[in-house]
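Just one protein chain is left out here, and the rest sit where they should.
Presenting subunit A:
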Amino acid sequence: MTHITVNVDGTTYEDDVEPRLLLAHYLRDRLGLTGTPIGCDTSNCGACTVELDGASAKSCSVLAVQADGCAVTTVQGLARNGELTALQRAFHEQHGLQCGYCTPGMIMAARDLLRENPHPTSDEVRHALEGNLCRCTGYQNIVRAVLAASGQQDGSGPADRTRDASGQQVTEEVTA
């Protein structure tokens, strides 16, 4: 067992852990912070992405002992007093989630992108999120959400517009 001290979402925890314990399992099973899900065992899916000392990291690829002395931010630490962050709001408004399993990781990865590149293009968003898999959305509304959170699109929902093949926005003609 190794003694670690980790600050997670503003609270400091001290624990004795097996050296092999993954940070993802430490968060979920030991701290009960189940907002960070696990979607694979090959570090492909990115569902478990958190921030480790300010940079995004897949918590399945980090040992809990490596987080000793670090500050970890999970999706559970984003909203303050019930106030969603701009990214969380944008995912909601742009319907950037369906089952929501990938969402914590997507949001944490997108935060990382927007910190480094506050005004990304659509292509840059897609490439920045390459390590995060979503099976529900086809990614388009996730990209919209990240662009909206970066202030590059109006806040209207995706149903309010459609685009023609050249990428021009046109008014949706068919409504229910």
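Everything below uses one rule, namely that a residue touches a chain if its C-beta (ideal position, glycine included) is under 8 Å from a C-beta of that chain, and two chains touch if they have at least 3 such contacts; residues count from 1.
Please note the rule applied: contacts and distances are computed from a predicted model.
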item: UniProt protein name of the chain not shown, from "ATP synthase subunit b", "ABC transporter ATPase", "Xanthine dehydrogenase family protein molybdopterin-binding subunit" or "Roadblock/LAMTOR2 domain-containing protein"; value: "Xanthine dehydrogenase family protein molybdopterin-binding subunit"
item: Contact partner of the left-out chain, one of A:V6, A:C45, A:L63 or A:L114; value: A:C45
item: Residue of A:T49, A:T137 or A:Q153 in touch with the missing chain, whole complex considered; value: A:T137
item: Touch residues of subunit A, complete complex, unshown partner; value: 18, 20-21, 25, 28-29, 32-42, 44-45, 47, 74-76, 78-79, 84, 88, 91-93, 95, 97-104, 107, 122-123, 125-127, 129-143, 157-160, 162-167, 172-176
